[in-house]
Every structure is written in structure tokens, then in C-alpha cells.
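One chain of protein is taken out of this complex; the other chains stay put.
Chain IDs A, B and C follow the sequence of writing; residue 1 opens each chain.
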């Protein structure tokens, strides 16, 4: 097997799982389990998540990936004639290959502020819709989707989340939070959204595993019991039911033991802060500032190829004719060595530029 | 963690993965990989599968579970106005929560013969449809679905598969084979369908992993390149794309090293044959005889509870007022001890009955 | 324009509308109306239907055609994970080009008895489903669909309808009646199902217009107000909303003036009875006996071509190698002359055979 010798900053899902997960998997690999999440490990994981969220009656379901989770939850919670409000930068708006529309629902895009939806924009949209004489010919907004951290790595404040919650509640539509990178929010000093606050303000949310220390898996939390009747069958219908459900239970049980989920993102945040600091010091411009594990840099185009010889990074967007925005992502698995190497690469490139 | 002490014969997906998979996973867990199956391990696994099938140009895709694979492949290969012919006992007809219909397609059920579709029944259906004056008001059959082994554990002969292939080819519709339990066919002495023969006769098929030694995963083989344009995007749209695709590559690379996939099912077949022998000797009636890893027994109802105290088994269907059909499944992980214990339990129950 | 000189018995929708409809249409053609059924004529039609059904609080909606109506109502009333039980001969099972599945729902076919569903079969199906350990992996039955008259021209008795109602109510799923040919039931002496009884036993039904005297149009009746929230938007979403909704109102207002709907089918029934009588007297075999406007005859194949030179009829199905079942349909527009001519043709063919 050949393997990349590039520094791994292209995404936060390049490595496998937290070692403890692999250790436990090896340990119980041959023990027979009942299928589809009906095993004891899943139940233990559900209880640990209920405890962490302060929602003893929550329904908790384990799915496999983010797009799948969004498509299944959103389809399950919307009526057939409803759409979902999202920032026009939201993952469901752009990068899920139309999975929401494939399920029959329109994504109703609103302008974003650094990746975030503003409560007043949602309020205006919902009020206008309610007053529109043609509203029976339009898609009824039936849910608000946000992500935390956002696709831009930014964070909602507690006040912002509460304001969104109030708008949704006033209009009787659910608020859904995509926590694909939630561990990186929880590890950021700037973060104000605890799991209990999220559970208080949202009607549904998911705790991301794939990008936060598991091999795969996302934990859907429905703070109020029976929010989605027959969700098990809906998951099966969407092809999202894992036969060996205990694999998901095992991973989330591990993440929710000894507060691992709240700390696993710390190395990523520290590395990202170091990198941002070095970039600024070396004269690079950040596309925007964000306190989590994603770093957006505006690079002169002539640096792209030299960088690509040493670092695996992501193209984000064209900035202007001479510049490009790239994204670097750190993760729970990022090592100090990798971070130091990356910083050296950028310093060297800056000098040579 | 409490765990079941029942003998594990409820299904063939109760245990984790072949130890070699776990070993390799532990080994490469921290090595960074590119996402979505673009890594070298996946490419190696694809090549090994191409070799095993004698189809050097085949497209190979890795998905996560059986229902997901069926729903995604069938939706991708059918035109929007087409349906899929299947035995009325087919997994897609009964046990996938309507996933095919959720994708917009009707399952066109035909009567089965021990779980198998007969080529002449398919021919009759297709001919009648072609001649029906109302066919423009009906669902056009656009694919034939079979499973091997079938849901009843039975096997198609080479002649039967070739006959189905000829009927499909004559009517210009693809033949698709669901190989969720394919390893148990390959390990059965009665089996006539090799991977190359399947690749020759089918336009699409999948090699099952979940029930055949992996933690999860199914490998879709499309013998002719570009049979499904943009299948990657379709997989994403269906929520079936695993971020850490190398997990699937690693598992299938292992299964297709040293012919493991062709031998991994042998302990299951041996165990099943032993159990069937003991059951018959002890006076039990088999619901029908099948040469693979599933055993269907007609039990007097009064034996159900005593059995359930020692064995984890599956309810299959009511036989009559006094009898019930149950299913026992062996797997690659079934041990000689478990088989012996199970046989003793049945002998004891037979005596006491 | 050339026009057919064949005797028109191929279907019951060959002619336009009752003359009174055309007269009124000519009269008000240039009067401006508000759109989408918000006009006074629609409201009057809705009230007349409410009166005829003894359901003062019913919601009434006008759609355009039968398949459209079935697809829209069924999709609106089912949860996304539910299917609809129907006779395997039901229009939605066979002749709607998969419109129900296109909306994401499985048609769950049960065997028929002369086109009818039997309450005990539905009860058995629902009970078995409830007890099936795999039911969470199966399509949940969410509605029962029947047609009256059936696709075979047969009629439910009042007891049979009440029994179906009881089964549905016991299992908390709605009963839906497709009344595409309802006028021909109401005009048959054997019919026991009045509009009030249908409204009492069904959660939704539609009163057929297209085959019963209108140019087009079906009236959906939901006896209990707000059975389907936002049904207007759902109709629009399904492309089933007519801009000039008053066209539908005008036609149903006419049909529900002076009890026209209850009498408009009488000429069809009389003609059909005459034809059945003559066919039997002339030695023809009826495929089965049914008291409404459809006649199913088993013809020796050599009579098909001679008949086709004089009569427009429908192929129904192959009976055996030497015989074919054909369908003749009379309608509100069938004249005594046409009936007499048809009888003469059959008498002559019988002699020559």
C-alpha cells in the first residue's frame, strides 16, 4: 500500500477512530449481538447521550453519515408540501448532491452572515410568507436548519440560538441543528452552546461522529420523546439502518465516557489557533476569522502548486484573478509535528514569495 | 455490558468482522487517507474484485448496507417510469420498508419457486406486457432482480441463471443479482454460480459483506464500464457515500486476498449441514431443504418457548394453528461448540416433546 | 375531420358532457371569475355535494382526472413510510403507470373477489402485520383503497362496506373509495351504497365526473373537515390545480342539480342489461356477471376481427388459446340505436360462428 506523505490538512475525516474505539472493537468483535441497535451497548450509549444533554426522555438514533442523517431527519420532520430554511451556504443547500430535493423537499435559501442564519432574517421570511397572498402556491417553510460550527467554522452565540428558537417556536416550526463538527465547537473557548442548551433550543439535532473521532456515525437527538413516529422504519426506508448497529453504539458510548466528546476536539483547536497565528504573522490573509478547526486562507495563485507538493488541502473558492481561497482543516488526530511542519511550509513559502 | 448467553443463530450478522480485518484496521487506523473511496486501498480492492470476476473493465463501488445498495442501484438503473420484477418473496418486495417505492419505482412481484424466479415466468410476464394494449398506462418492467442465495437459502443453477440472462437480454432489460449472502453460495458444494459466471450473466450485482465477514459493506459490480453514469453522485444523493471510504476498501481487499471470500462461508455451510442432519434424525420437519446457511424448521408451538430460553432464533411464519416455522442462521463466525450445543438442545427438546 | 363510424362501446368516456353542462358553459364563458376554485359556482357545487352526502362539514375539492385524484389523495393521506392496501385488480395496482409509487408509496395488493376486497382478508393482513416481528422493516399499511363499482363492474353491498369500515376503524387507518364510475352504481337497482352511506363509512372518496357526464373532473369528498391539512397546496404541488376552477364547479353543480348524478347513469344500465340479455340468449358466455355498465364477454378468437369492423371495444385479457375476454362499456350517452345495432351485430356473428 502506498500512502500519501503529504501533510494531512484536506479535511477532518482523514484518519480512522480514537484508539479507544479500536481497542474496544477488537475486544468485542466476536461477541454475538442482536441487530439494528437493539443491543445493550447502543442502549448504554443512548443513556450517556441523554445524560450529557440533560434530556432523560430524549429519543436517540444512530445513523451513519451526515448527508444521510440530514436527508432522513428533514424528510421525516417535514410534511410533504414543506421546505426547509437554510443559509445559502448550508451543507444541505450546496454539498449534499440534492439529497433533500430527492426526498421531495425544497431547500429555501436565506443569505448568510459568515455562514450563520440570522433570527431576524428568518422572522422576516416567515412573516412575509404568512402574509403573501400567493402562499398556497408556494413552498411552506416547515423547518429551520442551522449547523454549529457552520460550514465557515463560525459559532452561534447563546443569544443567537435562543433568538432562532424563539422565532421557530412563534411560527410553530422545528429548529434543527447539524452538529457534524460539534466536538470542535465544544472544544473552542469561544463556544457558548452546551449540549443542554442545544437540546433546550432545538427540536432535533445530531452529534457528529465521523469528523469527531469515530470511524463513522452520527447521533440524532430528539429531545422530546416520539417527535418522529416510526423513525426506525423511516431510517430503514432511507437505507440508513446499520445491521450491526452496535458498531455505532460502541463508538458513541466511548465518546460519551469520561467526557471524551467535550475534549476530543482540543488538539484540533490548538493546532488551528497556532496555524492561524503563524499565517497572520507570516503575512497571509485569512478569508475570515473563525474560532474552530477550519482555516480559510487567501493565497496568491502562484503558491498553490508549491503548497500542493507538501500539503493536502482543499480548494474553497476563487477569490479574484490572482488569488484563491483554500481551506485547511485540523482534527482530533492532528499531531504537533504535523502542525509544526505545516507552519514551516507556510513560513518558507512566504519568504520565497 | 451484559451480553446474551443464548446460542447465536438468529441471523448471520450477529458478530463483527473477520479477525484479519480488525487486525488491519488497528494497524492503519491513524494513517491519513483521502476521502470517499479515492484512496489506494479501495483501488486495490476494486482490482482484486475485477480479477476475481474476470472483468478487468468493471466499475466497482462500495456501499454500506443491503437495502441501501438495492435502493441505490435499482433507482440508478431504472428510468423514472419503470419498475423492477422480483419474486414476491424477494428482499426488495417485503423487507426493505418500501425503499424501492420511496425512490419512485414499483416492485412488480412474480410468484416464486422456493424463493427463485423462473425464466419462463419472467418471459411470460414481459411478453404479455409487450402485447398489452394498455401497457402505456402500466409500469414498464425495466429490470429483473434476483438474489443468490435466495431469501429461502436456495441456489440458482447455472442453467437457470443463463436462462434468466437470455430472457432479459431478449427484452433489453438488465438482470441484477443481490448477493447479500453470496459467500454462503460460493462455499456450498451444490453452488454452480461462480463470480465470473455471475459477471457474465448479470448487468449489475453486489457482493455481500455485512453477512459475509465484514463489519458492514457491499461491493457493487457493474461488469461493463459506465453502465451507470454519475453513479458516484447518485450514491451521495442517496446518503450512501461513506466519508472514510477506505474502511470499505480495507474490508473487501481483505476478503479478496487469498480467496478468503470463497472460503469464509465454509464453516457456516458445515454447521448448517450438521444441524439439518441432526434435526432430521431427531424427527424434526424442515420447511424446505436448502443447501446454504439458513435452516427453516417447522416446530410444534409448545417447543418455541423452551427453545427461546437457550437459542436466539428468528420467527419465520405461522405454519398452522399448532406449528410455527422458525429460521436458524449459521455464519462464518459459527463455532463447532455453538453447533454442538444447538444440536444437543434440539435433541433434548425432541425427546421431551 | 374524419370520425369513427364504429359503434362506440370501447369505454365510458368517449363522448363529451351532458348537454346542460355545455349549455351553461356557453352561457357564462365570458364572465370573469376568480381563479383556483374560489368562485361562487364552485362554492355552490360544494354545498350541493355536501347536501347530497348529508355531510354539512365536508371538505370538497375538485380535481381533473382519476389517476391524478388517486395519486394526490393517497399521497396526502399516507405518512411517507406507509403503503395503501388495494385489490390486486385495483386501478391503482395496475393501470395508473405507477403513479402511487412515483409518489413514494407501495401498493400492497390483496387477492380480489370479483374485483372486491373482502373485509376478512384486510383484517387478516392487518393483524398479521401487527404481529410480524419484522414489521419495522416492512411497509406499514396506512390506508385501504376500494373502488365502487369495481374495475370488474361489481358492487359492494352495504354490509361489505360497513365491514371494511369496521376493520379500518379498528386498525385506525382510513378507508378511501374511488368512485370513478359511481353514477353507474347509483343507477343500478342492485346498488346498496348511497352517497350518505359512503360518506359515513369512508374517510375520503371521490365522485367521478369524467366517466359520468362531465368533460372531465372528479370531486373529492372528505366527510370530516380538515382531514387533509393544506390540501390546496398539495393539489398545486401535484400539478392538479385547475386555473379556471369554475369549470369544475359548473360541471358538478349541474350534476348535483335535480338529482342528475343519481339518474344520469340509467341509460347506461338499461343498455348494458339489454346487451347482457341478448348476449346470453345468443349463446355467448359472460366472463362474469356484473350489474353495472361494463360487460365482459368471452369470445372465440375468430370473432375478434369481424367484430372490430363494426364495434369499438376493449381487449380485456386472453382467456385461453382459442378465446379472448373483451370489455364493452355503455355510458350516460349510449343511445337506444347504438344498443340495438350492437345487439344485431352480436346476433349475426353468433349465427355465422
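One rule holds for everything that comes next: a contact is a pair of C-beta atoms (placed from the backbone, for glycine too) under 8 Å apart; a residue touches a chain by one contact, two chains touch by 3 or more.
Please read all numbers here as calculations on a predicted model, not as lab measurements.
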Check your understanding: Which of these, C:10, C:94 or C:140, touches the one chain of the complex that we don't see?
Key -> C:10
**Study point:** Sole residue of C:118, C:135, C:162 or C:236 that reaches the chain not shown, by the stated touch rule
**Key:** C:236
Revision key, fill the gap. Of A:138, A:197, A:260 or A:350, the residue that touches the missing chain is A:138
Revision key, fill the gap. Considering the complete complex, of B:140, B:164, B:297 or B:343, the missing chain is touched by B:140
Review point. Hey, which of C:96, C:151 or C:203 is the one touching the hidden chain?
Key: C:96
Exercise for review: For chain C, enumerate the residues touching the unshown chain of the complex.
Suggested key: 1-4, 8, 10-11, 13-17, 19, 22, 25-26, 28-35, 40-41, 44, 64-69, 71-72, 96-99, 102, 210-211, 215-216, 233-234, 236-244, 247, 312, 333
Check your understanding: Going by the touch rule given at the top, which residues of chain B touch the chain that is not shown?
Key -> 75-76, 79-81, 104, 136-137, 140, 229-230, 232-234, 236-237
Check your understanding: Which residue numbers on chain A touch the omitted chain?
Key -> 80-81, 83, 94-98, 101-107, 109, 133-134, 136-139, 314-315
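The definition used in the following text is that only the chains that are shown with their structure count from here on.
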Exercise for review: Would you kindly tell me how far, in whole Å, the mean C-alpha position of chain C lies from that of chain A?
Suggested key: 51
Check your understanding: At what distance in angstrom does the C-alpha mean of chain C lie from that of chain B?
Key -> 42
Exercise for review: Give the residues of chain C that touch two or more other chains, as numbers and ranges in rising order.
Suggested key: 80-81, 104, 136-137
